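Every protein chain except one is present and positioned as in the full complex.
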Amino acid sequence: MTTTPEQAQFDALIAADGRIEPRDWMPEAYRKTLVRQISQHAHSEIIGMQPEANWITRAPSLKRKAILMAKVQDEAGHGLYLYSAAQTLGTPRDEMTEALIAGKAKYSSIFNYPTPTWADMGAIGWLVDGAAICNQVPLCRASYGPYGRAMVRICKEESFHQRQGFEILLTLMQGTDEQRRMAQDAVDRWYWPALQMFGPPDDQSPNSAQSMAWNIKRFTNDELRQRFVGMLVPQAEVLGVTLPDPKLRWNDETQQYDMSEIDWTEFFEVLAGRGPMNAERLRRRREAHEDGAWVREAAAEYARKRGSLSLS
Amino acid sequence: MTTTPEQAQFDALIAADGRIEPRDWMPEAYRKTLVRQISQHAHSEIIGMQPEANWITRAPSLKRKAILMAKVQDEAGHGLYLYSAAQTLGTPRDEMTEALIAGKAKYSSIFNYPTPTWADMGAIGWLVDGAAICNQVPLCRASYGPYGRAMVRICKEESFHQRQGFEILLTLMQGTDEQRRMAQDAVDRWYWPALQMFGPPDDQSPNSAQSMAWNIKRFTNDELRQRFVGMLVPQAEVLGVTLPDPKLRWNDETQQYDMSEIDWTEFFEVLAGRGPMNAERLRRRREAHEDGAWVREAAAEYARKRGSLSLS
Amino acid sequence: GPDVAEYALWLGDDALVLSQQLGWWISRAPELEEDMALGNIALDLLGHARSLLHYAGTADGRSEDDLAYWRDEPEFRSAWLFEQENGDFAKTIARQLVASVYLFELYERLRASTDETLAAIAEKAVKEVDYHRDHAVQWTLRLAGGTDESRARMIRALDDVWPYVDELFRDEPLIDRLDGVAVRPSTLREPFDAVLADVFAEADLAPKSAFIAAGGGREGRHFPTLGYLLAELQVLARKHPGASW
Partner (left out) sequence: GPDVAEYALWLGDDALVLSQQLGWWISRAPELEEDMALGNIALDLLGHARSLLHYAGTADGRSEDDLAYWRDEPEFRSAWLFEQENGDFAKTIARQLVASVYLFELYERLRASTDETLAAIAEKAVKEVDYHRDHAVQWTLRLAGGTDESRARMIRALDDVWPYVDELFRDEPLIDRLDGVAVRPSTLREPFDAVLADVFAEADLAPKSAFIAAGGGREGRHFPTLGYLLAELQVLARKHPGASW
């Protein structure tokens, strides 16, 4: 198999850690991988609005309500940037939305968990956004330009969200007994699912190597997971919460944290559609999309009429 | 003007306090008066469900919730009997419903008031159902058979509802200070509108005479109002609530209660569409009707298919 | 004992939550006959809930109202099916179909419980639930066999409740401790499926979902709707602690 000139140019750019832009030639597999990853990421932002929207109307103080509203709204914004980045690869937003609603597209499995208490707003910020940041910071250097640039903006906001989550938990931990219990319970529920956000162990992650070769991914799943836990441990101490892993401790020899083996059974159960909220997340997205169809049609029709008016 | 034989027979029946049945001949004006009165009464039952339905999901004990649900459900039943009685006069239910939703039909103005507190469930039962009973008991002897018979059944249930309303207020009056205040406040709000349910004073009620001549109505507005107040006074003493009329007292000379002059300004304001809930009552009825259209169409279509199936 | 009380809570909370949701329809149904029918069903279920909560409360001296108004979300024991929102009329009917067929099979067997109170409650309830079942079946047939729109809505509604069917038939550890007293949920699946198979055959329906919800109501983990439902149910009572009504 001979290498085409375009392929050679692409390879050279990647080798030089340069950026691929929308008009550049790229291998089909690279394009496909990116569309899959970026649209998954966009869907995750959109579906991820739901667990938090659950508490907007019930937030326990006006300040927290404002922060939460702004956060969920940011997620809509992230979804928009990401859909736009994916669109530069030739896939229209509608098509991605249809795939999501039809259950044919993936999104981060973490959003299939419910948010039964206010403390979940803290735990999601601290743990879920925290894990997302570990995953995403390296993506700011992803080889595909529009993706990398979208991630720069997103990461800034995410780290703000993580701080707010931490602050919610801190306030709860300094509050009443009931509030402390609420915070610890939320950490207990979100800790393992957050660790699972980095994906299966490296030896079971077949697509990672290609993504790393293409400079889309920069670190392995296990590397990122370690980095995340390293970040959490001192913060947990400040909070006064216990991370629910009795085996968790620093190992001077390996220079990383020992931890219990992750139980992937539940992860794969949720992935297979047997988590708590899988059905509801898609139902709710579908409902919003379908209830809004007449509005989108009206806007399109109005634009069409105005367009033909200004042309006539 | 000569009297036709049918007219003579009708007049004789009325004179003998007999009953007119659907197949009997009747004057057009009699038919029209009845359709108007019965459909108004039906609409009042249906619209009257809304102020009470407002508390079904929030009733403060399961027993009260059950009683309230049963009551609102009874009102749907009353609406059904009355629409059926009106249908025997040749007006289909659909037509009456359309007229209601289009704002072309009247219903009792009392249901244009809101029910901001639980005590309103007591005050409506005691005062509104109480006034309704005073109005309706004589209607059990109305000359039109189907109407009189519907009223017999309705009156039985209404007097049960009135007792329940009284009991709600009694419990509140024997409760905490806040509950007592709530009860008195509700009585203050509903007392005058309830007295207005009997209609304008006799000297301003032009249609009464004809209705009485036809044995539809048996007592004048003022007679009924006096009877109602006479019933309330001892019950208010048992409850320990104050009726909000400083001039209210028994007059040995006239052998009836003296009372303040009724301020009809508000009554006519509400009647003219400037009450608190006029718009909302119709909007909500329209919404239920329109949201249910696809269900009624489905039922009709299914029945049609089954019918043609069993015929084939 | 506490185990029987816990079991009574399971059944009582299912009935209470469903009743609360159906109560919303009164004054909003597609026709007056349905205001009455759904009202009737809500009333029957509220009756079951009251009997069951009253019985559950005898274990530790709490009243039906203590249990309904003063427990927080994690103390409730309702299954997720009952916690699904009313949605449109088709969704309400789909939920009713699953709920009433399940409850009928449950109460029919619970009549033979060695616990006399539960047996007596079941004896009364089964007759009422039989009517609820008939109501749901008739409407399922009408909507599935009515217009194109009603059929589409009915199919979607069944698909939407389907993920919550599985939880109803899980044997929790409590069941093992209540041999002869409780009905083993797993034993109800076959008769449930058989009844639904007949209905679906007649209506030419085949509910499906890519999902089976994890559930967890029996352990106090609830569908997000429950928090809102309880906020509304309890708001007035909680504003007046200690008051009688």
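Order of writing sets the chain letters: A, B and C. Residues in each chain are counted from 1.
In this section, a residue touches a chain if its C-beta (ideal position, glycine included) is under 8 Å from a C-beta of that chain, and two chains touch if they have at least 3 such contacts.
None of the values given here were measured: they were computed from a predicted structure.
*Asks:* For the chain that does not appear here, which of the shown chains does it touch in the whole complex?
*Replies:* A, B, C
*Asks:* So one chain is hidden, and I want to know which residue out of A:Thr2, A:Ser61 or A:Thr254 touches that hidden chain in the complete assembly.
*Replies:* Touches the omitted chain: A:Ser61.
*Asks:* If the missing chain were put back, which residues of chain A would it touch?
*Replies:* 46, 49-50, 53, 56-66, 69-70, 72-73, 76-77, 79-80, 83, 118, 168, 171-172, 174-176, 178-179, 284, 287-288, 291-302, 305
*Asks:* Which parts of chain C are in contact with the chain that was left out?
*Replies:* 72, 227-228, 231-232, 235, 238-239
*Asks:* On chain B, where is the contact patch with the chain that was removed from view?
*Replies:* Chain B touches the missing chain through residues 54, 58, 103, 114-116, 269-270, 273-280, 283.
Quick note on the criterion: only the chains that are shown with their structure count from here on.
*Asks:* Should the pattern of chain-chain touching be classed as line, ring, star, complete or other?
*Replies:* line
*Asks:* Report back the single chain whose CA centre is most distant from the CA centre of chain B.
*Replies:* Result for the farthest chain: A.
*Asks:* For which pair of chains is the number of C-beta contacts greatest?
*Replies:* Max contact pairs: B-C.
*Asks:* Could you state the distance in Å from the CA-based centre of chain A to that of chain C?
*Replies:* Roughly 36 Å separates the two chain centres.
*Asks:* At which residue positions does chain C touch at least two other chains?
*Replies:* none
*Asks:* Residues of chain A that touch two or more other chains: which are they?
*Replies:* In chain A, no residue touches at least two other chains, as defined above.
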